[in-house]
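Partial complex: the chains shown occupy the same locations as in the complete assembly.
As written, the chain order gives the labels A and B, with residue 1 at the start of each chain.
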Amino acid sequence: MRMILKPNFISSIVPRGHSTVRNFATNSARLSGLVQTKVHDNGYTVLSMNKKPVNSLSLEFLKELDKELELVQTNSKGLVLTSTMPTIFCAGLEITEMYQPDLARLREFWYTVQGVFLKIYGCKIPTVACMNGHSLAGGCFLALACDYRVMVGPKYLVGLNETQLGIAAPFWIQEPMTQAIGFRKSLLALMLGTAFNAQEALNIGLIDEMVANTEEAHKQSDVIMTKFLKIPSLAYHQTKMQMRNDLYNRLNDNREKDVDNFVDFIMLPSVQAQLGAYLEALKNKAKKK
Amino acid sequence: MRMILKPNFISSIVPRGHSTVRNFATNSARLSGLVQTKVHDNGYTVLSMNKKPVNSLSLEFLKELDKELELVQTNSKGLVLTSTMPTIFCAGLEITEMYQPDLARLREFWYTVQGVFLKIYGCKIPTVACMNGHSLAGGCFLALACDYRVMVGPKYLVGLNETQLGIAAPFWIQEPMTQAIGFRKSLLALMLGTAFNAQEALNIGLIDEMVANTEEAHKQSDVIMTKFLKIPSLAYHQTKMQMRNDLYNRLNDNREKDVDNFVDFIMLPSVQAQLGAYLEALKNKAKKK
């Protein structure tokens, strides 16, 4: 069944620019258009999140992302993860999935978040986050799961700001942060729920490069991806996973228990109250506009 | 029994300044005055070490500290740890506890050191070290157990200088250092027993902020504590402990074994000889003055 999708990865001739765009959604009924992929002339795949208005990670969007990631991992030699939104890479988890939820759906939601993380963090091909806008909470953690982070700045924000909403990020979201910026900066940022601007993020190592605009972000993503693709792929992946396997396995071997912990925490009355208040504030903000 | 102490946490009206001082020793026979507490107008507790001349951590002082920490943790919403001495935050463990000791007391001493560390490191409320002077050895490690470190500088010294006395700090004193400044800087500083001045400490991340004087230290401690207290407390504590539980549990589950290791090491003739020589040098230094 996977074979019929392979043509999507064949690059066609494009008069100008470096890439050819193929939206899976246009040729496959099972794709909703929430995720777009294009094959870059240099042979890797650019996967763009396309869920208006802020790429909030709902269950359906995450499932779509998971499927596409699997296809890219199997069929392509590299992955650049980006967004079609002009100022947003990804705003994080869809809050309504967690407020007064159906418990079965909540469990599936969290299991799918885990799956997307594992797929990117353990990806068999090199991965680059091309962060063309704000990257908060889940958006930050998608980027942290990649092998490299290029971000447009200095004004866009990035960070794991979960505590601001009354949520504690689980160990497998905290640890990639610690791996990127070290224990101390990570502890402080996580406790405070800090959102860094891109310049601050660059200074502490939360991103690897800051660029002026989206075009530059794609250009620099191509530069690093080209370097990654010159390394023999077996040595690249084994080296990467030797450093990531500990966390990968701790999550992968304990997904059900982690779902239990998440559900127990989210369903606490005080946490539900905070999520409700946050959604109310968002609604009022929207009304004012 | 704890109830009768609660009034101590009620802030009284103070004409100027930000805090009201209540010395437990003045209203309770079981308090010796080695530890003073005051409730800040913003609702958290300032705990001041008050053992002249250098807040050296003797068994009695540690027991007092442990009791007060428990009271603060139970009754207050935040803890600022500081000292009443004008130039000393804390000079570390009382050396005489370790030189030619009674073995039963030595064991209790070390068990109490562990307990004070665990209480601060795993504290259920936000903690800030307001380091108004030198913070060496045990003084540094009390600060490292807190969530944030504000220190007066640049001249005061901070560091785990145990090897200078011939002592190896145990894993649970070494690791908070590594968590603060990273493995390499920690290894080198611990091997050499380095005492950093506050400016150097700031540069490597051993402290979070350097200020010019004690007043500023209290002011900045209040600024960060206010930020901490804005975060929903459950998310704050769970986030903190998720990063600290590994070390917390490794010590908490192995206290007796760690006491054994400590006692075995301290009682080595070569270590006793070094401690003796150090005490002799202190005595001669005092005579010259």
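Here are some notes:
Criterion: contacts are C-beta pairs under 8 Å (C-beta built on N, C-alpha and C of every residue); 3 or more make two chains touch, one makes a residue touch a chain.
Quick caveat: nothing in here was measured; it's all calculated off a predicted structure.
Copy number for the full complex in this structure file, with 2 chains shown: 3.
Throughout what follows, only the chains that are shown with their structure count from here on.
Note on subunit A versus subunit B: their Cα superposition corresponds to a rotation of 120 degrees, in steps of 5.
In terms of their C-alpha centroids, the spacing between subunit A and subunit B amounts to 40 Å. For subunit B in complex with subunit A, the touching residues are 126, 147-148, 178-182, 205, 208, 227-228, 231-232, 234-236, 238-240, 242-243. In the complex of the two chains, the subunit A residues touching subunit B come out as 162-171, 174, 178, 182-188, 190-193, 265, 268, 270-271, 274.
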